[in-house]
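As you look at this complex, bear in mind that one protein chain is not there, while each of the others sits in place.
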């Protein structure tokens, strides 16, 4: 089994990945996760290369906020050995193509089902933190609408219910309605949001499509908080929300912000799953 | 039944009390809860006087952060009609004595059992907010110690369990241990904290007596957060904690900070209970 | 929309379907759900025909335990009007083919996702009833293994956890493990049952394939109860279990036994969903 790892760039999550892999007896080299000198030469002997989430924020440099110097992504790609297994998240398309052309194995750990599920937990906790900080009422007995019943919606709905909120979930499918009801939650059809939205103190969107359109937003109460956790393009007509004076927060990438160490741990566990599957 | 109320001083909680009493068809006069001129003359006709929590922060002036001018507590006391029912919280002893000598009925709504229980909810939510904001790990699967199983300890323990924390509660009595276990929580004897405290990521104290002494603090891990919600004198040897470099937050009066509107609602409901009992 | 319904055969579930449809202003005729004379002539004008679950227990007669006389399934099939919508469950293959050849629409309501999900609830309650009745220990703090994390396994695991059991779920997929853990449950790989099974007081199988093989059964403790709720062929090597003297109960069709009225209600709601989809 591959045992020599290079952790390259990233934030506290990558630092955690490094520490936890060392505890599993991997031989780990780190570049660009501290103020120390960053020479890419150390990449050479790595059998596994772990790139950060996201690999790059600008498409040109490596995402390495703790590094002393900027590191060009192209410099990294160039130095990757043909037999190296590359793990990363949201790699720029051109870099990914370069790897493919060279015949280098690349796996996006952020697309793994078990990581997405586990990440829903710090996402939900981040939502709770924002709601507690922004709202002048308790979550207990507050009326909360969760739009969407995918992985993130499921976990958010469950946690607000656990805190005593009166939770309603919007969905479209009979089977989803059956599950939502089985969890002791109320249901509303997504097509009826316009009529129902005014009764909620907090609206949490998890759907990356414009569900909270101008017509829905019009009926949101002025003292209601709207929290959008959907990735781009989000689920709110932000321009209309601004015009209507609605209280909207678009909270992205919550796991890394709310719980970087747990997020790192989740990435590490996912990497272990990937390795156990590829190393058969 | 008394129907004429004067709400005097206080913050958003008192504003909420005023609003909710109006919705119950009380005739409500307010003094010192906005920037408007504050004449105490408006107190005159009130059958019920509602003072803020606390009545005074300095023992001299009324606690009225939203008021344009300072209001002397003695001026208020002097003007209270003999037949008025006075409701307040943590009234300075001398003012309370003056009322008693005049034969004026005074009830501290903050000592009512139902208010203390209901306030445990925003207190617990405030603790969750701080923990989420300060800790780099998720509350889910974190190891949490709750010291004390009174009203606040019960609610905090339950809410952290609901969020997936591994909760252990310290207590001393067999009956408390039976209840704690019935709730699916672990137990530890308060006398054993010194030996057990090192395994927790978060320690929440609810006991207003020095339970977290220097000997206990010594064994708290450096990455552990200590949150003290006990009223004065608190439950932590703060001096020792500072010396030992432990991470301690003493969080007081959380309900008014985290959820002022819900807190106001709880006060209003308690006042309604008091009125229904006194007006038989 | 079709409004004329004939409910034909079945038990308390069909009686409930009849009653609830009447409350929705359907015109309902019933045949064979009471001791009254059963003439199939009443079928004639029905636009919707609702057959019982299962349609037949012997392949020849209609499943109509409350009927005065036996009703031949072939007599029923023969009388169905070409434009009638037929709803039933587990129809014998040859009868289903006859309908198809005649161009008559037939829908099996028991294969609808929302019914399967909702039926998992009375199934889980039936399991709880048997466990409470058979075991000399409380479910609280008992160690329970749920084999399989499909719809029924999910609901059973959740309900036993809610009652304070220490629940472990066996599965095979990383994503399932992530969900199981998110629910606060322990996980075990189905391939490791042989080594782990001895620590459980109750083993509940939900997988319709021989997971509890002789090798696994050998390690089940003599005071452990094994409850199999998987449909045929079940998940237990029953012959080996008998030989080894293990305590096995194969509990089939729990919803209709434990909660016939709720089961009828679920069928009725599913029928309403089917109608709303077919009647666009």
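First chain written, first letter: the chains are A, B and C, and each begins at residue 1.
The rule is simple: a residue touches a chain if its C-beta (ideal position, glycine included) is under 8 Å from a C-beta of that chain, and two chains touch if they have at least 3 such contacts.
None of these values were measured; they are calculated from a predicted model.
Engineer: Taking the entire complex into account, which one of B:94, B:114 or B:195 touches the absent chain?
Structural biologist: Per the contact definition at the top, the residue touching the missing chain is B:114.
Engineer: Specify the residue from the set C:12, C:40 or C:175 that touches the hidden chain.
Structural biologist: C:12
Engineer: Going by the touch rule given at the top, which residues of chain C touch the chain that is not shown?
Structural biologist: Residues in contact with the chain left out: 12, 121-122, 125-126, 128-129, 132-133, 135-141, 159, 162-164, 258-262.
Engineer: Mind pulling the chain B residues that touch the left-out chain?
Structural biologist: Against the left-out chain, chain B lists 112-114, 117-118, 120-121, 155, 174-175, 177-179, 181-182, 273.
Note that in this section only the chains that are shown with their structure count from here on.
Engineer: Hey, which chain is the most central one here, using CA centres?
Structural biologist: Taking the mean of all protein C-alpha atoms as reference, the closest chain is A.
Engineer: Could you grab the centroid distance between chain A and chain B? Build each centroid from C-alpha atoms only and quote it in angstrom.
Structural biologist: Measuring from centre to centre gives 36 Å for this pair.
Engineer: On a C-alpha centroid basis, what's the spacing between chain B and chain C, in Å?
Structural biologist: 51
Engineer: So which stretches of chain B touch two or more other chains?
Structural biologist: In chain B, 140, 164 touch at least two other chains.
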